[in-house]
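Report on the structure given below.
Note that this is a trimmed complex: some chains were dropped, and none of the rest were shifted.
First chain written, first letter: the chains are A and B, and each begins at residue 1.
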Amino acid sequence: MIVWQHELQLTAKSRGFHLITNEIDDALRHAPSVSVGLLHILVKHTSASVTLNENADPAVRRDFERYFQTLAPDTDRSAPYEHTYEGLDDLPAHFKASLLGSNLTLPVTGGRLNLGTWQGVYLGEHRTRASGRQLVLTLQGQ
Amino acid sequence: MIVWQHELQLTAKSRGFHLITNEIDDALRHAPSVSVGLLHILVKHTSASVTLNENADPAVRRDFERYFQTLAPDTDRSAPYEHTYEGLDDLPAHFKASLLGSNLTLPVTGGRLNLGTWQGVYLGEHRTRASGRQLVLTLQGQ
């Protein structure tokens, strides 16, 4: 049985959705190879998210950003929120972290992520200005 | 330690939410029995989802479809989206896949899913016309 854990520091990204499948794949190359198992990803922040979605057309990621800005807008709410001292983008960033999730578990087969053809891992950066985000990767399998 | 993986092909389903607990249970019957462990489910598509919810009243599944159509409508948006060449139901299907999630991890006890009395596994089919969806099941335990 293999259990492997690694903390992965991502570079700072602009607000929006970013494909990070390559960064995950690269980290996995340094792990012991498992023929069958699971990879768990945690983003150690409350204003960013990880989710699986379409990996081909960049327009999908732009549409994601617009959609989630509408679903949890920074401003112009009839009922103002309490937690605003970290900036207007902070509280909606928390909502998005919970709507989209800050953890993701993926199957591994033959030492590689076993995803659908069109699936990629998105990092959702929900703050207007953020530094690089920290991930915890945990691999279990045999 | 048992690690088992299986790809499960579901039949094509109409747009909406469908209970697939029985299909999961059936697949689990062909796995080595684990007394305690976890079953992970991935739907290998970016326009379908898996989630746990109420397993008794079919009206809940109908209400889910109506609610999520309102939350991420196919049409009538003031700000039109970019990614539309696969049909108007495609982009909202991507949003729903990420809002609801395309992976699910469930506890296994005595070789069976250990869920609450009223919990069942929903497949969310978010395309108007889709063929059968492919799942990856991964079981780990002992």
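One rule holds for everything that comes next: contacts are C-beta pairs under 8 Å (C-beta built on N, C-alpha and C of every residue); 3 or more make two chains touch, one makes a residue touch a chain.
All values derive from a computational prediction rather than experimental measurement.
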Full count of same-sequence chains in the assembly - 2 placed in this view: 3
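Note that in this section only the chains that are shown with their structure count from here on.
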Euclidean distance of C-alpha centroids - subunit A vs subunit B, Å: 20
In the complex with subunit B, residue positions of subunit A that touch it: 1, 36-38, 51-54, 57, 59-60, 62-64, 66-67, 70-71, 99-101, 104-107, 109, 114-119, 122, 140-142
Touching residues on subunit B, where the partner in the complex is subunit A: 1, 3-5, 40, 42-46, 71-72, 79, 81-83, 91, 94-95, 97-99, 101-103, 105, 134, 136, 138, 140
